[in-house]
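Showing chain A:
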Amino acid sequence: MSKTQTSQVQVKRFSKAFVVAHAINGIAFIGLYITALPMYTEFFDWLYPLLGGPEGARLAHRVLAVAFILPTFIFLIFDPKGFMNWMKELVTWKKRDLQFFSEFVKELFGFKSKHVKQTFFNAGEKINSILQIVCAILLIASGFTMWFPDVFPTALVQWGYFLHNVGFGLGFAVVLGHIYLSVIHKHSRPGFTGVITGKVPAEWAKSHYTEWYEEEVKKGNFPDLDDPKNKKNKGA
Partner candidate 1 sequence: MTNHWNDLQHTDVCMIIGANPAENHPISFRWLLKARERGGKIISVDPRFTRSSSQADIYSPLRSGTDIAFIGGMIHYAIENNLFHKEYVAKYTNASFIVKESFKFNDGLFSGFDEGTSSYDKTQWAFETDKDGNPLKDEKLENPRSVFQLMKKHYSRYDADTVSTVTGAPKDDYVKICELFCSTGQVGKAGTIMYAMGTTQHTVGTQNVRSYAMLQLLLGNIGLPGGGVNALRGESNVQGSTDFALLWGDLPGYLGAPKAIPEHATLKAFLEKETPKSGYWINKPKFYVSLLKAWYGPNATKNNEFAYQMLPKGNKNYSHISLFNAMYKGELEGAFLFGQNPVVGGPNAGKEKESLSNLKWMVAVDLWETETSSFWQKEAGSDPSKIATEVFLLPASASFEKEGSITNSSRWMQYRWKAIDSRGEAKADLEIIHVLATKIKALYKNENTPAAQPIKALHWEYGHGDHPDIDIVCKEINGYDYNTGKQVVGFGALMDDGSTCSGNWIYSGFYPEEGNNRSKARDSKNTDGGTNFLNWSYAWPANRRILYNRASADPSGKPWSSERAVISWDGAQKKWVGNDIPDFVPTKAPTDEGGMNPFIMLGDGVGGMYAPTLNDGPFPEHYEPFESPIPNVFSSVEMNPTVKVWDGEFNKKGNNKDFPIVATTYRVSEHWQSGSMTRNQEWLSELVPHMYVEMSEELAKEKGIKNKDKIVVSSARGDVTAYAMVTKRFKPYKLKGGMIHHIGMPWHFGYKGYATGDTANRLTPHIGDANTMIPEYKAFLCNVRRAD
Partner candidate 2 sequence: MATEYVKYVDVTKCDGCRACMVACKNWNDLPAEPQDFLGTMQSHANVTADTWNVLTFVEHENSKGNLDYLFRHSSCFHCTDAACEKVCPENAISYTDKGMVVVDQDTCVGCGYCVQNCPFDVIQLKNYKDENGKEYRKAHKCTMCTDRLDEGLQPACVTTCHTGAMEFGEKDDVIRKAEKRVNEIKERYPNAMVYNPKGVGGTHTIYVLAEKPSVYGLPENPKVPTSAVLWKDYAQPIGKAMVGGVAMALAGAFVANKFFDKKNGGHEDNGGGNHE
C-alpha cells in the first residue's frame, strides 16, 4: 500500500491564528497539569526538584495560567471569522449529530461503522469543544480566586478549590480522549496535521466532513476529488 498522489493533496482547514491558539492552549494545559501534579498527588513528588520546588512550580503554574487565558483572545482577534464559525457550529445540533454518536462508539472499538455526513466539526468535536470551554471557564475563574484569595469573599475562594478540581478532572479526561483520537486512533489521526500546518489530507477531510468539503468545493476552494482529473491512481 503506497501513498498515492491523491493522498498527498491537502486542504486548508485551520487558520494560522487557530493553530497558534491551539498550540498555546495545549502546551499551557499540559504544562499547568504537570506543574500541579506534585501537589495533586504524592506519587509525583519527584517533580518538585525539577520544577524548582513548590514555589517554582507555583510560579510556573501562574505563568502558564496567564498563557492559558490567551488562546480565546488570539483566535477571536486574529481570525474572527473562524471564531464565529466555531461558535456557530457549537450551537447547531441536528439529527446527524446524534447519529454520529452511535456510529462513533462502534468505530472507536474497531467495529463496522458508517460515516454520517458532518459539517466543519463533527458532533464529537463539538462536545469536546463545549466541554473544554466549560472546563476552561471553571479553571480560569477559580484560578483567579485561588491566586488572589484576599480580593475575593472567602466562600468564593473555597468553592474555587472545588471547581478547579472539577475543571481539571473533567478537562483532563476529555483531553485524554482528544489526544488519543488525534494522535493514536487510526481513523482520526490523519487530521493531526491540521493543528500543525493548518492543512489536512483532502481525502480524509472529504470522507469525515463531507458537508463542509462539498461546500468548499462549490465555493471553489477545495479540489473536487470525484472529478476524474483529480484521480490519478485509484488503488485497490
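The candidates came about this way: all candidates are chains of the complex that A comes from, given by their letters.
Just so it is clear, a residue touches a chain if its C-beta (ideal position, glycine included) is under 8 Å from a C-beta of that chain, and two chains touch if they have at least 3 such contacts; residues count from 1.
Fair warning: this is a prediction, and the values are worked out from it, not measured in the lab.
Enquirer: Sticking to the defined contact criterion, which numbered candidate from 1 or 2 is in contact with chain A in this complex?
Expert: In this complex, the candidate that touches chain A is number 2.
Enquirer: Quick one: in the complex, what on chain A touches candidate 2?
Expert: Chain A reaches candidate 2 through residues 1, 3-4, 6-7, 39-40, 42, 53-55, 58, 107-115, 149, 154-155, 157-159, 161-162, 165-166, 168-170, 172-173, 176-177, 180, 184-187, 190, 201, 203-204, 206-207, 210, 225-226, 234-235.
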